[in-house]
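All protein chains of the complex are present and in place, except for one that has been dropped.
Then we have chain A:
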Amino acid sequence: MLSFYLYLGTAVLLVGIGGLGLWRGPELLRRILALNVIGAGIFMLMVTLAYRPVMQGEPADSVLHALVLTGLVVAVSATAFALALLGRLLTRAD
């Protein structure tokens, strides 16, 4: 039970840290990383939620696991795209 709340708290903390980084900016790379931290927080929240049935002795919620996997794929490609854009922006600026 304690570990559940620990994970939940960490997830909320990650979303908060990411949100702060996104707000403060101003470098674009920092903002991209901050978005990833928020994403990690949300995925952690979802994995923690999937753990809830386990505490009652049932198997974990596999729908949430599937959502996290889909979300990870989306997040990786979005980050790659953002970094590629940033790279092009920086090389053109020089």
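In this section, a contact is a pair of C-beta atoms (placed from the backbone, for glycine too) under 8 Å apart; a residue touches a chain by one contact, two chains touch by 3 or more; residues count from 1.
Keep in mind that, in the parts below, contacts and distances are computed from a predicted model.
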- From the list "Phosphoribosylformylglycinamidine synthase subunit PurQ", "Acyl-CoA dehydrogenase", "Cytochrome c oxidase subunit 2" or "Hydrogenase-4 component B / Formate hydrogenlyase subunit 3", give the UniProt name belonging to the chain omitted from this structure. "Hydrogenase-4 component B / Formate hydrogenlyase subunit 3"
- Query: Hey, which chain A residues sit against the chain that's not shown?
  - Reply: 15, 22, 28, 31-32, 35, 38-39, 42, 45-46, 49, 61, 63-64, 67, 70-71, 74, 77-78, 81-82, 85-86, 88-89, 92
